[in-house]
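The other protein chains are all here in position, but one chain of the complex has been omitted.
Note that the chains take the letters A, B, C and D in the order they are written out, and that residue 1 is the start of every chain.
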Amino acid sequence: MTVPTLSIRNLHKSFADNQVLKGIDLEAHKGDVISILGASGSGKSTLLRCVNLLETPTSGDILVNGELIKMKSDKKRGAIPESNKQVERIRSRLAMVFQSFNLWSHLSVLENVIEAPVHVLGVPKKEAIVKAEALLQRVGLYERKDYYPGQLSGGQQQRVAIARALAVEPEVMLFDEPTSALDPELVGEVLAVMRDLAKEGRTMLVVTHEMAFARDVSNKVLFLHQGLVEEQGKPEDIFTNPSSERFKQFISTVY
Amino acid sequence: MTVPTLSIRNLHKSFADNQVLKGIDLEAHKGDVISILGASGSGKSTLLRCVNLLETPTSGDILVNGELIKMKSDKKRGAIPESNKQVERIRSRLAMVFQSFNLWSHLSVLENVIEAPVHVLGVPKKEAIVKAEALLQRVGLYERKDYYPGQLSGGQQQRVAIARALAVEPEVMLFDEPTSALDPELVGEVLAVMRDLAKEGRTMLVVTHEMAFARDVSNKVLFLHQGLVEEQGKPEDIFTNPSSERFKQFISTVY
Amino acid sequence: KEWKEIRIGVEGAYPPFSKTEEDGSITGFDIDIANALCAELEAKCTLVKQDWDGIIPALLGRKFDAIIATMDITEERQKKVAFTKKYQHIPARFVAIKGVAYEATEAFMEGKKIGVQRATTMDLYISDNFPSAKIKRYGSADEAYLDLKADRLDYVMADSAAIADGLLAKDGGDKFEFVGPKLNDPKWFGYGAGIAIRKQDKDLVEQLNKAIDAIRADGTYKTIQDKYFTFDVYGQE
Amino acid sequence: MFSLYGYQDIFLEGAWLTLQVALLSLVLSVALGLLAALAKLSHSTILTSIATLYTTIIRGIPDLILMLLIFFGGQLLINDMSYNLNEWLNETITGYYPNHEWTAYLPEYIDISPYFAGIVTIGFIFGAYMAETFRGAILSVDKGQLEAATAYGMNKYKRFFRVMFPQMMRHALPGLGNNWLVLLKTTALVSIIGLQDMVKIAGDASGSTQKPFTFYLVVALIFLFYTAVSTTALKWAERKYSIQTR
Partner (left out) sequence: MDFSIILNEYQFYLEGLWTTTWLVALSLLIGLVIAIPAGVLRSHQNWLIKGPIWAYMYFFRGSPLLVQLFLIYYGVAQFDSLRESWLWYYFQEAWFCALLAFSLNTGAYTAEIVRGVINTMPKGELEAAKAYGMSPWQILKRITLPNSLKRALPAYSNEIIFMIHGSAIAGVVTIVDITGAARVVNARYYAPFEAYLAAGVLYMCLTFSVIYLFKLWEKSYQHQ
């Protein structure tokens, strides 16, 4: 068996007294598209944010391409990463697409896309621009490359955010509800781009409320409930034949 | 026939090129409760604001108790009132209740109510206070008389605004969507007070979206459309048997 | 210790002793003396311009090593700094509009407005002798003259030579005249103007004392004096 | 050409000097302000209290007093210290080697020129006001912007210089502009500590020409000119750097 691109083992996370994640295991191999479902507050965002250490896990291991992110204990904050260098390197391999896009508002579309390649990965600027233009072409925003984020619609901004993520050629792309801040008319354009990425064989972890996407595009679905994985499996299995009562109830309310 | 308390004759009002009112006629006799309906942008607020000259009509006459508000032409602004004194006097006879209450935030509830009687009408302060307290009793806010507007809920603020209006013993009370800035739970308390006022025989002009109020409380309903009175009559007649296509459509969407 | 480089603090607003020209350069009696002394010592001198009321703190703060600014040698000052022997001695005087009376009594001076430069010997003299007068302290003598002209002052007190040059010799100066006697009571005015030096630098005091004697002896002093004054500014030996 | 009784040339120099002092203090105050703002927002209690003490003291004491204190007092303090240290060193060494010659191991004096004192003081004072401006600006930068930077693997310096700084400057610009206008006028005080700026020159010139009104009016007009130019430039900059939206 090949080394999994991402593996999460027995992950716990608490905020003060609030235990949000109580032992999550997850493995993503190259080409996997994993959808993470769950009610609001069930810890989906927290899980995703732990993967690239935007939140520090309370305990548990995270391995990217078999490399363990080393942690050490800290008086004030419990556990902290042992080496910031390692964390920064790993983060640059995991690209995150945020619910609220978080494009850098002081940079133009093109500058947003080349920022991380040039200033984190050290790609020569010229090269980065050529590639960025191709990516913008791909998400259909080449013409807008000199616009600023504030001048774009939400759907356009999210597509730029996806181009920005692709520009670092990530091992895994992390999506946190990429369409839920969008007006219904704009959701389609972003989902279309994501479908394309899945077809291409990108490894993706997608927190979403879009059942259609989870069912049709992903090859694995995880349902979080009260900090644990309540149900998981191939979408064709678990949607038609859910074993957990909670999950049944969840899909019935969402549909 | 008695002199109408308020009569409006052939009122026109334009903002720059935008003709908002294109000839409105209206008569209110003592004790009339007239509801003014109309889609958003149809000029309801403008009509009400022309009555007490918060907007200056482009042309047309307004008479209060038979007294014509004299206008003269002005180079810059078209028509303006001939005498500010007259306008101020007439305004003090027409009390307006605003959609957003517009209580004076630096004055307490009691001070809000006695402000106009004492400082515009010259009522002795003691007398004004006695009366104000009775009015606050009546709208159920006597206990809050020393609060400031910022400390009251919307519904309470609007009831204070009504007490403030009553305090000047107005010939006509003008209401501009008095409940539309309120949360649904608070609408009832304000409508109850208005119902009481109607029963008492107050003359009222009410712009409203509350069909139930228009139908049950007013004795005349006006429907504005594109700057003209498209339909008018007793509520029992026009709601059951509307003659205008527009009005039919309007009530069907609102119900 | 050898003094190869000496930084000298000067004032620049007290003609004819020191004066700022239109182009920003500084000239005057004190300046010429300073340069002559440096030539005598074969030292390289830099002139540093400094407002009067900060001039002693600046010396103590080592902004410069010596002050040549018509500074009278007084006991009060000697507590803080050392002095060379005097290099000139000019009495102080009152000046007023022509015809204004003057009496050196406390009763007469009561309520009179007297302008002086802050932190000078004159400042002390008036504070001690006429405490009931309204004393007005200025940063520079020029400002005091402006207010005397503007009728805001009854008298200005300053070095007589400075008054002669900075006020009486100027346009409109004919409206003013000296009043009262020359004042040189050592209790307030000391023993003439010397060069102030930090107390630690005793060697510099000695060297400058020698230099003063030398320029007195070789006639340099007289040449400089005649450039600015028609009378002897050194006084008795 | 205007003529000011022969003073126009050094007057222009003074005007240029005023501008220099103002610009250099601006640079200093921005740097200090940034540091103080970061210290205030840091997790370290020591840094936070130092920064708070700094901003509080500056808010409490007039510019002029601070200027006099730094110019006179500071000079005395620094040079006394360096002198005493020198003496001590020499004495100690002479103790060991009796025929040791007196040497200045430390500079015998550190000359705080009025130019330098003025710049330092004004920079120091406005650093405190800038700190408040920057603190507000830092707090108003959207958290998501930094989070995105973190997520893409930037370290904390890159995060600061590539994302935080450019974004906060946009929020800081109006406050910065105001502080600049006040700072510009505060430079007039350097004349009191003896710097040959245009106010001082006007003072000297009115002493010898007896035309104070003329000179001070010219000074006021030059300041008004500086202010007008600054306001225009600020308006332009605010428009340029305002958040780009449709």
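As a convention for this text, a contact is a pair of C-beta atoms (placed from the backbone, for glycine too) under 8 Å apart; a residue touches a chain by one contact, two chains touch by 3 or more.
As the structure is a computational prediction, the values presented were derived from the model and not from experiment.
For the options B:8, B:21, B:47 or B:95, the residue in contact with the chain missing from this view is B:95. Among D:59, D:100, D:143 or D:235, only D:59 touches the chain that is left out of the view.
From the set B:71, B:103 or B:191, the residue in touch with the chain omitted from the display is B:103, counting the whole complex. Here the missing chain is touched by one residue of D:11, D:54, D:134 or D:223, and it is D:223. Of C:7, C:137, C:170 or C:216, it is C:137 that touches the chain left out of the display. Within the complete assembly, residues 52, 54, 84, 88-96, 98, 100-106, 115-116, 119-120, 147-151, 164, 168 of chain B touch the chain that is not shown.
Looking at chain D, the residues touching the absent chain are 57, 59-66, 68-69, 72-73, 76-77, 185-189, 191-192, 199, 202-203, 206, 210-214, 216-217, 219-220, 223-224, 227-228. Contact residues of chain C toward the unshown chain are 53-54, 56-57, 60, 76, 80, 115, 118-119, 123-124, 136-139, 143, 146-147, 149-152.
Everything below uses one rule, namely that only the chains that are shown with their structure count from here on.
In terms of their C-alpha centroids, the spacing between chain B and chain D amounts to 59 Å. Our note on geometry: chain C versus chain D, Cα centroid distance of 35 Å, whole angstroms. In chain B, there is no position where the chain touches two or more neighbouring chains simultaneously. Those residues of chain D in touch with two or more other chains do not exist in this structure.
Those residues of chain D that touch chain C in the shared complex are 6-7, 9-10, 13, 71-72, 75-76, 78-80, 83, 102, 108-112, 192-194, 196, 203-204, 206-208, 210, 212.
Note for the complex: chain C touches chain D at residues 1, 12-13, 20, 22-24, 49-51, 54, 57-58, 60-63, 139-140, 142-143, 145-146, 149, 170-172, 200. Touching chain D in their complex are the following residues of chain A: 52, 54, 84, 88-96, 98, 100-106, 115-116, 119-120, 147-151, 164, 168.
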